[in-house]
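For this view, one protein chain was removed and the others were kept in their places.
For subunit A:
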Amino acid sequence: MSAIPRRIVKETKNLIKDPVPGIKTSIPDDDNLRYLTVEMEGPDNSPFAGGVFNLELYLPEEYPMEPPKIRFLTPLYHPNIDKLGRICLDVLKDHWSPAFQIRTVLLSIQQLLGTPNPDDPLLSDVADLCKNDNAKYCEVAKEWTKKYAIPSPKD
């Protein structure tokens, strides 16, 4: 096993010490600094507002030459996020640059929630609804948010 590169140590430390507003990052296993869990608040003025969405993130051996691997664990209704939580986003694919950071990726994903891209969809049925009947799309997305992502009140 190779040692964790300084860049990863620095980035993850910073993320935890100085988090992006609305995005909480944790390292569930101190023995594996490449694996992070994320709690992301849905952006205001989006059907995901009020929801908290869980994600998991893994920094492959090749990081930062390769992008982080990340997926949603909380279901959401979005044309660019499939049922396994996989995310279709250019910075996670061919628009990745080693100059980006985990922080950049998390912000882009949060932004994607508020501004779906139905012209490059992962789920064509959701994309069709998003484009042709946006009000209905927002309604379904809100329902899903309420069902899966609004923390139930603690008893």
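Keep this in mind: contacts are C-beta pairs under 8 Å (C-beta built on N, C-alpha and C of every residue); 3 or more make two chains touch, one makes a residue touch a chain; residues count from 1.
Going forward, contacts and distances are computed from a predicted model.
Considering only "Origin recognition complex subunit 5", "EF-hand domain-containing protein", "Ubiquitin-conjugating enzyme variant MMS2" or "GPI transamidase subunit PIG-U", the record for the omitted chain gives "Ubiquitin-conjugating enzyme variant MMS2", by its UniProt protein name.
Listed residues A:Asn32, A:Ser97 or A:Asn132: the one in touch with the omitted chain is A:Asn32. Seen from subunit A, the chain kept out of the figure touches residues 1-2, 4, 31-35, 56, 58, 60, 69, 71, 73, 75, 83-86.
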